[in-house]
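All remarks here apply to the structure that follows.
The complex appears here minus one protein chain, its other protein chains still in place.
Note that the chains take the letters A, B and C in the order they are written out, and that residue 1 is the start of every chain.
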Amino acid sequence: MEPWRTAISSSDDEHIWIQGYDVTQLMASATFADVVFLLHKGRLPSEAERRLVDAMLIACADHGPGSPSAAAARTVATGNRVAPEAAIAAGVLAIGDAHGGAGLACLQLITDTMNDVRTTGATIAAAARRVVDDARAAHRRLPGIGHRTHSRDPRTEVVFDIARTGHVAGDGIAFMLELEKAVAEVIKPLPINVDGAIAAVLYDLGFPPPLGKLLFIVGRVAGLSAQVVEEYTRERAMRIKIPVTYDGPAPRELGTIKAGR
Amino acid sequence: MEPWRTAISSSDDEHIWIQGYDVTQLMASATFADVVFLLHKGRLPSEAERRLVDAMLIACADHGPGSPSAAAARTVATGNRVAPEAAIAAGVLAIGDAHGGAGLACLQLITDTMNDVRTTGATIAAAARRVVDDARAAHRRLPGIGHRTHSRDPRTEVVFDIARTGHVAGDGIAFMLELEKAVAEVIKPLPINVDGAIAAVLYDLGFPPPLGKLLFIVGRVAGLSAQVVEEYTRERAMRIKIPVTYDGPAPRELGTIKAGR
Amino acid sequence: MEPWRTAISSSDDEHIWIQGYDVTQLMASATFADVVFLLHKGRLPSEAERRLVDAMLIACADHGPGSPSAAAARTVATGNRVAPEAAIAAGVLAIGDAHGGAGLACLQLITDTMNDVRTTGATIAAAARRVVDDARAAHRRLPGIGHRTHSRDPRTEVVFDIARTGHVAGDGIAFMLELEKAVAEVIKPLPINVDGAIAAVLYDLGFPPPLGKLLFIVGRVAGLSAQVVEEYTRERAMRIKIPVTYDGPAPRELGTIKAGR
Partner (left out) sequence: MEPWRTAISSSDDEHIWIQGYDVTQLMASATFADVVFLLHKGRLPSEAERRLVDAMLIACADHGPGSPSAAAARTVATGNRVAPEAAIAAGVLAIGDAHGGAGLACLQLITDTMNDVRTTGATIAAAARRVVDDARAAHRRLPGIGHRTHSRDPRTEVVFDIARTGHVAGDGIAFMLELEKAVAEVIKPLPINVDGAIAAVLYDLGFPPPLGKLLFIVGRVAGLSAQVVEEYTRERAMRIKIPVTYDGPAPRELGTIKAGR
């Protein structure tokens, strides 16, 4: 078998290097957010970039036991008390298109639109307007825009503030602001939500679309871990009783089918 | 890298063989239960053995959407509408020690006790009595024995009937019957439940302990598949709202912690 | 919380019913393939339908330890010797778009095209021709068509023979045959492969697109179970050594980053 290639990390009998940095030096001097950035970008972050990674991971870390990822993790934990990795994995698997997927969809949208902008020479504002018109025509919701209850999402402001203060804000944030403006003109005023803010910043940090979901997963695993420990500590095995209504066929006779026929 | 070894299946550009049998011949003439047996035992089953595999897989196939495996699968499916494999995997992960684990524990108990019997020359009855005495002294529940509501488990009788009629019944069933007798003498009358019956038969079919859980998984995946399709078909994304009570710290000020400190 | 609805199975303290049939009666008289069909269709299969389910599950059951699903299961098993459910789940997760996904894509293609046929009144032959023309124009491969080495796939013939003999063959098989014909005219002669044959038959049995992947999973879990048992039985923990070539940055000094900054 041909060797697998990697540019991420290497080791010999006495060292592990992550992107060339000795892991013991990173342990002594860096933060986990530094290493998350390093693993994906190949260089250490600036202070502002590091603060953005922290802010994004924290924004995703936990949303209570009732979110699909935590509910799946805790449900598995009630049946599986000895393999916490199984519960964490189940929680990760719930992070699909409907739960946690807006970040990926929004980062993909920004990436695709900015590629168009570079190709066509259109302005970001014009490109954003076309995205909104297309979505409206197709009755499609725009990822990263809108919030059930907020007229503004305070998490968006925290993320954008760090990005601006640290001179990280670029086309990603610019596009999302134009998108918000175009939505207000064409449809109605709707805020950039935290998924949209994270996608904008991930774009400005130079991350590819899968990070729109993967960063959410990295952050959320911390919350899943806490949820699973709480399940093990406070609850008994098999405690979850989902109420069920059956509306299928009534009991019936099996009739003529025979074993082995 | 050294090649991986397998004795299960092989293929060339024009064939797949499972344990030496051409897969097209198996497709034309065998049943899935034949192949489940073949994959794990290296030979095709007798008619009675095949009927036992079918009966065991059917016994495990589904127990409604509220069992932890189905609840986990459906919870993942509400967050992840495009990757049904994720929902199935989450359901499989709930099959741990507390859910679906009795079969594994019981098959391990039978295997260990029968090894002792062979070493010590004790009778199966004496060995079963000692198992019950030990469990009682340690306040441990015996796997495969007892049922919430039944004084007898009708599924046990179906499985044992096929085994006896087909001359497959051996030390596994003999041991479980002695165990039931000893429990009745030492504790109180309790029936062999379906997990105990399956473990007994798996032992008599010559399967190792992990099959006590794996056969449950093979059967249950069929039910999980149906549960996931029903979730996709009848329900909308993110529809599950788990009611949650929070009893942690009240809102509090963050105080002196500073970004990057 | 509102009860979850299901039309699949129900139970009381003394019974489990699958689609209204008592599970003990199914255990005594039915095969697993009968129950796989029943769980998804709400009725028991005819003899030919049951034989098709068996043939399809067998076709998917195992393809050796080197397929991504088995390789993932065995890799997890080398790190996790006590939770076989983790290894099975990892194997299931490899069944995505590139591995095992052709069945889903082909069943979706058949379903969409036949919906068009019903709407537009086009012939199946014309619809198949358009599908081929479109795929050719877009340089897209057609799912269910072509085989690395075969000019015909013998598994396709087994499946189609059972379908025809049992009078189950319908528009699904008819469409795939027209597709094969159109491919031969427009591109070059390429056979219907087993994924295409299964998709055709699933359509004719009335199954929705997700079954194109889920049936593959139900069958493959049997093979994964055998692969995991073989890994536990024949190999030691952590035995897999993937050869790796590192081509990232050379060792470098960490420089000015400071703990907590």
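By our rule, contacts are C-beta pairs under 8 Å (C-beta built on N, C-alpha and C of every residue); 3 or more make two chains touch, one makes a residue touch a chain.
Since we're looking at a predicted model, the values are computed, not measured.
With respect to the full assembly, the chain omitted from this view is in touch with A, B, C. Checked against the full complex, the one of A:Ser11, A:Ser46, A:Asn115 or A:Thr245 touching the unshown chain is A:Ser11. Which of B:Val36, B:Ala70 or B:Ala86 touches the hidden chain is settled by the complete complex: it is B:Ala86.
Checked against the full complex, the candidates A:Gly20, A:Pro45, A:Gly79 or A:Gly96 give a single residue touching the omitted chain, namely A:Gly96.
Screening C:Val23, C:Ala89, C:Ala174 or C:Val229 for touch with the missing chain picks out C:Ala89. Taking the complete complex into account, residues 1-10, 15, 17, 19-22, 25-26, 28-31, 34, 42, 44, 47, 80, 82-83, 85-86, 89, 93, 242-252, 254, 257-261 of chain B touch the chain not shown. Within the complete assembly, residues 1, 47, 50-51, 54, 64-66, 68-69, 71-72, 75-76, 78-83, 86-87, 89-90, 93-100, 237-238, 240-244, 246, 259-260 of chain C touch the chain that is not shown. Against the chain not displayed here, chain A makes contact via residues 1, 4-11, 13-14, 16, 18, 23-24, 26-28, 30-33, 35-36, 39-40, 53-55, 57-59, 61-66, 74, 83-86, 88-90, 92-93, 95-96, 148-150, 154-155, 157-159, 161-162, 208, 210-211, 213-215, 217-219, 221-223, 225-230, 232-235, 241-243, 260-261.
One rule holds in what follows: only the chains that are shown with their structure count from here on.
Taking shared numbers over all numbers used, the chain A to chain B interface scores over half, which places it in the same class.
Distance from the centre of chain B peaks at A, each centre being the average of the chain's Cα atoms.
Nearest to the common centre of all protein CA atoms is the CA centroid of chain C. Averaging C-alpha coordinates per chain places the centre of chain A 34 Å away from that of chain B. Chain contacts: chain B has residues 1, 54, 64-66, 83, 86, 89-90, 93, 95-96, 241-243, 260 touching two or more partner chains.
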